[in-house]
Structures are given as C-alpha cells and as structure tokens.
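All protein chains but one are shown at their positions in the complex.
Up next is subunit A:
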Amino acid sequence: MNDVSSQRGVDSIPSKISRPKYIGEPVQRLEDPRLLTGAGRFTSDIRLERMVHLAFVRSDQAHAKISEIDFGDALEMPGVLAIYTAGDFTDIPDISAPSRMKNYHATHCPVLARDVVRYVGEPVAVVVATDRYLAEDAATSIVVEYEPLGASSNVDGALAAGAVQLHDDVPGNLVLERVFATGEAPEQIAAASHVVEGRFRLKRKSPLAMENRAYVVDYDRGRDALTLYGSTQIPGVVRDELSRLLGMPGNRIRVVAPDVGGGFGGKGSIYPEEILVVAIARRLARPVKYVSDRLEDLTSTSQGFDEVVKARLAFDDDGTFIALEAEVIGDIGAYSIYPWTAALEPVQVASFLPGPYRTPHYWGRVRAVCTPKPPTGPYRGVGRPMAVFALERLVDKAAAHLGMDRAEIRRRNLVRPEEFPHRIGSGIIWNRSGFMECLEAAVETIDYAGFKKRQEAARKEGRWIGQGIGTYAELTGIGSRIAVAPGMPINTGSETATVRIDATGAVVAMFATASHGQSLETTLAQIVAEELGVRPEDVQIMQGDTAVAVHGTGTYASRSAVIGGGAAIKSTRSLLTKVKRVAGRLFDVDPDRVETGDGEIFVPGTNHRIRFADLARAVYSDMATLPLDARETLESQESFDPYLGTTTSSTHIAEVEIDPETLAIRLTRFVVAEDCGKMINPQVVDGQVHGGVAQGVGVALLEELQYDETGQLLSASLADYLIPTSAEVPHIEVIHLETELPDNPGGFRGMGEGGTIGAPAAIANAVADALAHLDLDITELPITPSKLHRLIVDKRATKDME
C-alpha cells in the first residue's frame, strides 16, 4: 500500500480538511491543447450542406427617414436567393428591453430598420446568397434613399430644449433619469471648508473581441426545430428570447456557443442579426451563416462607456470625506439594449461612485440620453471604470488640496476591517474584503514611499515620471436579490450544475455558463475534481449549450466562478453522497468511511479500492452486483443563488514616464493587489488580471470610437481604432490576498473584470502626477500625447493671460 491516506490510518486527520489537491493550484488550462494547435471549433468553422450566406445593407446615415430602397438588379445577380427588408418580417416583434425602474422609457428596435434609421451601421436590408462574396456584391448594388431627420450626435444637443427626438416614445431623448440620495450632500458641500470638483469624461469604446460576432443556424425542416451556433456570452437568454419573439417553444430551439474568441460584454446582448439568421433559415428551410466583419463589428456591436461625470467631493481639514455629489450623463446610443437596458452602464456609474470609502452624504443623479449612434451595452467593468476614474481623480485632488499624502488620504477614508458590512450612499453593501490590505500591499510592493525622491531626482534630470493609485471595490457573483441590471425582468442570480457519472465511469458536469476566454472548462473541472475525488482532466465540462441546462443566462458580470462554482460544489457533494452510499454497499462498510481520490474509491486502512469505472459498472451494467434499491442514479443537480453579492477589492498602482518633448506616455511599472477570496487557479486569476489591465491601458491611453457631428464613425478600422499591443502593456505584478473568505460555497469572489476597473484611474493619476509641476488636470480618457500637448498649450496661454 503506498496510498497516503492509508498510511495515515483510519483515525488520523480526516481527508475533508486535508490540503486541497486542485483548488488553488496552477492547473494547466484544459482548453489550451485544442486552442493552441488550431483545433478549436468556432462558429465560423461550421460549414453545413446547402448553407447560404448573408450580407447586410447598413445605414450610412445617422438619423434619417428611409424614402426608397432600390434593389436595382441585385435580385438577378449570380448566387442571390433573396433580399429582405423590414416589411418581410412584420411577424417578428421589435427588440425591446423592459425594466421595472421608474422614469425609464424602453425603445423599440426592429430587426431591420423600418421607415427610420437611427445610427450609421443599422441594418436596413439583408441579401441571401450562396456565398459571402456574391452577397456583398449584391448588397453594394442596392441603393437606399434617405431624408435626413437631424438629431444631435452628442448628449448636450440631444438634451437641449426642442431637440429632435430619436424615438417618439422617448420624450426629450431621456431614456432614464434616476437619483440616489443618502443624507444631505448638497447642504454639506455648501457648508464644507474644503471641496474639490471635476468634470470627467470616458470616451466611447468598442469591446473588440478578436472573433467578430458570428452565427450559423441549422434548421431541421422535418421537426421545425433549429440550432443556432453563435458567438454569444448568453446562450440561455438568446434561447428564451428567440422562443418569445418567434413563438416557438424552447424545446425546438437550441442555442450553442462553441469556442468563442472573446466577448468583453460585446457578445452579451441580443442582436438583430442573431434573430434574422434564425428567421431566414426557417423561411428558406436552409442553413444560414452570417459572420460579421471588423467594420460591422466596430459599427454594430454594442459599445461601451461614453459618459460625463460632474462631481464634487467635500472633506474636512484631516482629509475625512464628508459628502459626494455627482451628475452622470450617459450617451447610450440609439437603442436601449436587450436584456440589460441602457440604464446598465450609467446607473452603475452612479451606484458605484462612492467607492470603497466612508462618505456619509451622497447625492447622485443619472441621466441616460439617446443619440444616433450604435447602442451601448455591457463592457468589462460596467460603470465602474468611469466611477473609479472620477472618484480617484477627486481623491488625488483632495490630497493635493490639503498637501496630504495620496495613500494616507485613502487610508483615512477606506472602510476599515471592523466596519463591514458597510452600506455606501447609493445603497450598495460592502462585505468584508481587503480594502486596506490591498492598498498597503500595493504601496509596499511598488516602493511608494521612495517614489517622491525618485521623482524629484528625475525632474532635476529633466525627466517626468509619475505614480498613480486606483483603489476600488466591486460587487461580483451577484445573486437574485440585486440582479445585474436594475429592474431587469430576467434572473441573473442563480446557476444550476448537473454532475453525472456515465456508464463508463466518466464524469460530465453541465452548466449554463458560456466561457469565452475565462478558462471555465479548467476551473469548473478543478472544483468538480476536488469535490468528487477525480482528476481535473477526467471531468468533461459541458456549457454554452442550452441543451444541457433548463435555465441559465451565461457568462458575464464576474459571476461564473462564484455562482457556477457554487452550484458545482453543491451538486458534486450531492453526487459524492450517492457514490459513497453505493460504495458502502459494495464494500459492506458504513458510507461515511468511504473516501475518494485520484479517480479511486476506497476505504482507508482496508484493501477496499475500486475505480469510478468499477462503480459505474456495478450501478449501470453488472446487474448481479447491487440489489435494485441500491442502484443509484449517479447524477445530481443543484442550484446556487448567492442572493446578494460578494465584495471584491483591489488597488492598482501605475508608474509612467512622459517624454517632456514628444509627450509620449510610457507605462514603466504596474502593480495590482487584489482580494478575490479563494483562488481556484492562480494562473487563471493572473491571466484575467493581465487581460483586464491591458484593456484598462486601452481605456486610459488609446481606445476611442470617434464620431463626427453627423454621427459618422471616423475610427472605423483597426488602423484608426487603436488597441494596446504587447508593446504598450507593461509587465504586471499581481499580489493575491485572501483577507477573509466570503460566506459562499467555495469562498470565491469574482475577478474577471477588475483589471479594467482599476487601471484607467491608476494611469490617469500617474499621468497627472508626472505633470504635477505643470498643474494640469487629467479629466478625459483616453489621454494621448496630442491631447496632452493641447492641455499644456492651453495652460501656458492661461498663465500668459494672468
């Protein structure tokens, strides 16, 4: 016997408190072999017999009446099967995202523009042809005549009195107005001895996944049943909404998200194209494929941010925060997206704005304004990148105002360990998380204390260096009590896991999540393996397929590890009980004495030892071994709903060097200290932090969807829409803290978005610090050398005037 448990003897430490074997270990990603050898299967890889292809005619006007659509000779062109416009789909209801929120006006988005277009890129007509080239040839020969209707492409114009209305049923272009208030913020600010303020702006951004949106529909004419393969984060939501829109029961609609090449929120909503591929496949009784190209991705995939926050922070002589007041205006684009609504992003800005600090008085007003631009939707970090940027700039300004150290002012105001749970002014409740610990760990790692000296020495050499802190808290793994988007009538708060052992002894675990880069096939397998006593590579994770889950919404909002992982633990424990009961019968021992590990089932201190395959054979196949009543169903299904959420916290510190002559901004160092509870796989956590920070670098320094005053996109290719490359992303040092585990099944906290939340603020503060001797304020991101040049020139002009 060389088994460790056996050597310990029956009465030594029970195995359930022994060190976890897989949870917390850097298990190699199970997805990697196929993805790294080009053997992944993405939607675009799917080719079906008799498959036809779509090309869309998209609006080249921002807001206009469609006066005529002239097909020309497009219908006679080679390979063309059909051309459809709005009138061909009067049976499909408009996409509309309802909400229980007061002062919310839903919009109605037809699958093809009907009479009116509301953004450049909106689908107006669709060509069906035998290949994409021919479909595009025909699409380019279709001429659409428009009568411009005006409408301002910016929020100031859209909110102005008498502004052209984009939707008849959205008065004043105001989709939502909401106020958060705790205490007496306006009065306190008026009476305070110290107030700092700013007007902060985060420009419009594209999620920009590497894989563009793609859909393939396989239609079974005989059963009137269909399978939609799509690059989506939310297959369950898509299935449920298709069922409603098309009037088909869910058991004849299967939505599969195969390998998906990134989402970042951009694949987390329902799209007109997604509904049309299904409707057309059904109408033509043929498989239909649509793969969007990069231009379509940049003009029609949901976009992120685009907000202005005017905020004021009042504090006393000691730097203790008293009150915060904010006006948040979100430019939500043309439609309120399904299912999240256009309230998602700007409301989250206002609700997270008080941040991880004790600020007794808060007043925040949100207005979501529609403009003739593509709809905004979820983007990694949702609301919090803007909130943290605005707040952390104010905190730095408060420190500068008092001549106080920037870390010290944070120490004085962060919620202290003994003060949890703490309710912030917007109503969010923070539970114990490492607010202070993350700050201290980051400050220590980056030698914050020594930086001032380095900075002074560098300035003497004519070098501009700066260091900036971004500290934040977020709610992750949000349960059904809160819901991911306020007032949204779908349940994003629970997950169900089904874990089974099949007749060969193999383990399958099924989820409604939809991993698109999060490594869930590895981390969920680690959890099931840990709990059941097998190896991660023995567990097949099935997800991203509505055929394996009755309900479930998918992967977004830093929820899958917490909620999916929690469901995995509950289900696997329930299955393990059955395994032990069966094994107890087989070994003729008390089931409590049965243990499992490395794919074996055994009784410590005895020679009872079988493999899972032996157990499965006894249950399913070898009918002579077990009596009828002992043949368990080796399958368990449990749901988990955290009800509330769990608090993840982090501090990012960036160091930059700015060339005083060219104003080129270089990130020289980046430290992240984060508390995500128990790590399932530190390598995966690092990867998520690195990717998130890289996107935060894009937010801070590069990425900007630029629209002109007529609503035309100027940065419509990757030559003009600039994302960070490896050359622009510094080495990122990550420090993991486990201050106190949350009270959920695995002790997990969500951490998929955090990198993007903290980085923009840290970088903005670092740039401002590097330029402190010039007294410049950084209020708009991305900040570029050309914009810095403008700021410096303006500052000089102002000084000269004085």
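Here is the rule we go by: a contact is a pair of C-beta atoms (placed from the backbone, for glycine too) under 8 Å apart; a residue touches a chain by one contact, two chains touch by 3 or more; residues count from 1.
Convention: contacts and distances are computed from a predicted model.
Engineer: As a check of understanding, state which of "Putative spermidine/putrescine transport system permease protein", "Xanthine dehydrogenase family protein subunit M", "3-isopropylmalate dehydratase large subunit" or "Ferredoxin" is the UniProt name of the chain not shown.
Structural biologist: "Xanthine dehydrogenase family protein subunit M"
Engineer: Tell me which residue among A:L295, A:L402 or A:A458 touches the hidden chain in the full complex.
Structural biologist: A:L295
Engineer: Which listed residue, A:G565, A:G584 or A:P724, touches the chain dropped from view?
Structural biologist: That would be A:P724, which touches the missing chain.
Engineer: Thinking of the whole complex, not just what is shown, which of A:L36, A:A285 or A:A664 touches the missing chain?
Structural biologist: A:A664
Engineer: For review purposes, identify every residue of subunit A that touches the missing chain, sorted by number.
Structural biologist: 132-133, 136-137, 140, 293-296, 661-664, 702, 704, 706, 714-715, 717, 719-720, 722, 724-725, 727-728, 784-786, 789-790, 793
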